[in-house]
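With one protein chain withheld, the remaining protein chains of the complex are depicted in position.
And then chain A:
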Amino acid sequence: MIGNDIVDLEFAKCNSRWQEQRFLDKLFNTDEQDFIRSDDQQFQNIWRLWTMKESVYKITSRAGGRVRFNPKDFKCAVINSIQGRVFYKNVSVSTFTKTHQKFIQTTAFLKSQWTSKIFQFSSADYNAQHSESVRHASKAYAAYKNVPNKSVTIIKNPTGIPQFYINGEVQKEQLSLTHHGHYGACAFNVLKS
């Protein structure tokens, strides 16, 4: 099981009410807010924790459409600037965060064999970005499987989860796609052969 989430930091800065206490209170528990205020990186810390929660939300839902908006049920523990854990009900999920000047991306995983790739979009249009994401993810998967790019396709199953196909045959590796602002990312399991 894998999930990933990206936040475009420039986009988030002007497109969100992150500076308000009410914003923090709706998303973060007390100890999470303590972490957010623990240094002068409050803005980055907010989005670090947000991508942790979202990436784990994607693992726990793994289905089409948002069924619930309950960010406070996902409790974050930060281990260091990269690693973290998120507790949801009786499950605990490891997270791995990449922090860049322009974006923050977190992958949540139950098994430690996975890979992720971040890409910058050339278009601001949602649908164009979606096809760009699919193209980037297909390419990354083709490289990992050592097969031609054009043999890989990504098709959403009836519950809205994207799946890899090689020459029309569904593959076992799970895929998670995300995009926000000008950035997108994919993460998928790497199976031992």
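Rule of thumb we're sticking to: a contact is a pair of C-beta atoms (placed from the backbone, for glycine too) under 8 Å apart; a residue touches a chain by one contact, two chains touch by 3 or more; residues count from 1.
What we mean here is this: contacts and distances are computed from a predicted model.
Engineer: The chain that is not shown, which UniProt protein name from "Arylsulfatase", "Acyl carrier protein", "FAD binding domain-containing protein" or "Glycosyltransferase" does it carry?
Structural biologist: "Acyl carrier protein"
Engineer: In the full complex, which of A:Arg17, A:Lys150 or A:Lys172 touches the chain missing from this view?
Structural biologist: Counting the whole complex, the residue in contact with the absent chain is A:Arg17.
Engineer: Determine and list the chain A residues touching the chain excluded from the picture.
Structural biologist: Counting only chain A, the missing chain is touched by 7, 12, 15-17, 20, 22-23, 26-27, 50, 54, 64-72, 126, 180.
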